[in-house]
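One protein chain omitted, others in place.
Here is chain A:
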Amino acid sequence: MDKIIEVNQLKKSYKKRRSKEYIHAVNDISFTVNRGEILGLLGPNGAGKTTTIKMICGLLIADSGTITVNGINIREKRLGALNHISAVLEGNRNLYWRLTVKENLEYFAGNRGLSRKDVRERIEDLLVKFRLKDKESELVNRLSRGMQQKLAIAVAMLAESDVILLDEPTLGLDVETGYEVRELLKEIVRDYKRTIIISSHDMDVVQDLCERTVIINKGKVVTDDKVENLLKLFDVRAYTLNLGGLLSDEQQQLLLQKFPQHEYTPDTYESILQINLAKSEEIYDLFDVLKLETTPVESIDRSIVNFEQIFMKIVKGDTADEMAQSS
């Protein structure tokens, strides 16, 4: 696959204020991004996501390691590499509040050396696409937070660069606006076919949009895998059974042999059995055990794991098995 971004052994430390100590914000991070891919860069607060994104954007100089964008080393040819990148950093901070929506778009195009004539059609297209056409003459400080965010994304799209970096695109937005921005991002992914790196705490964004995720914790990459694979890896077959009575000693003995990790809470009227299955076929073994005494089964619930739980577990350093147990 054609790699558009290659991050290799990246390190960045900051000196603590009034101290000789250093904070290792990014500590030997390596990953690649394929052309046309949507990558989620995840991690808890202070994990090093924004530092990594800012180094890719050329806003921060790494202590060591290399970043290449479209084969261009950002340290050696920063401006050349920036031709291929645009970014939205922390939402509405990227705009001029005393300029209108259209003026902002025109100004940022001008700052990339493009004339108003060059981008006239592109701006019209973006205004329509981002549902900002009726607000084109509105000052940015009069727009809602969600509209400001949409405009910031439109500004990043305007450059038609190969890679777009979005740092927390839904941060601070209410549920409705967050949903709207998420839908907009889906449209961008579908219609514009760009390489996108999204750093987000919003796991819905990641699960909905990203093909692959790089999870960073304490400045290091802890996971680099496809979202689909992670969901499969942590696809927990954890069941909770409500039984209409107690299990016999023989049944308990058999359960211990076949499912050593199970949890049994006996009760004369409603016992609870929690069990993790390594394979889906094992459910028949469970039924065989229950059938021995024809124990009545009142209900069976399967625990479903979402990406947020997977993320939490990865960050805590749990494995898939540990996760299955705790579910």
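The rule is simple: a residue touches a chain if its C-beta (ideal position, glycine included) is under 8 Å from a C-beta of that chain, and two chains touch if they have at least 3 such contacts; residues count from 1.
What we mean here is this: contacts and distances are computed from a predicted model.
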{"item": "Complex member absent from the view - protein name from UniProt, among \"ABC transporter\", \"ArsA family ATPase\", \"3-isopropylmalate dehydratase large subunit\" or \"Aspartate carbamoyltransferase\"", "value": "\"ABC transporter\""}
{"item": "Full-complex contact with the absent chain, from A:40, A:58 or A:146", "value": "A:58"}
{"item": "Residue touching the undisplayed chain, where the options are A:8, A:27, A:66 or A:83", "value": "A:83"}
{"item": "Hidden partner chain, touching residue among A:99, A:171, A:283 or A:297", "value": "A:99"}
{"item": "Hidden-chain contact residue, picked from the options A:9, A:64, A:115 or A:265", "value": "A:115"}
{"item": "Interface with the undisplayed chain - residues on chain A", "value": "14, 51, 54, 57-61, 79-80, 82-83, 85-87, 89-90, 93-99, 103, 106-116, 118, 139, 155"}
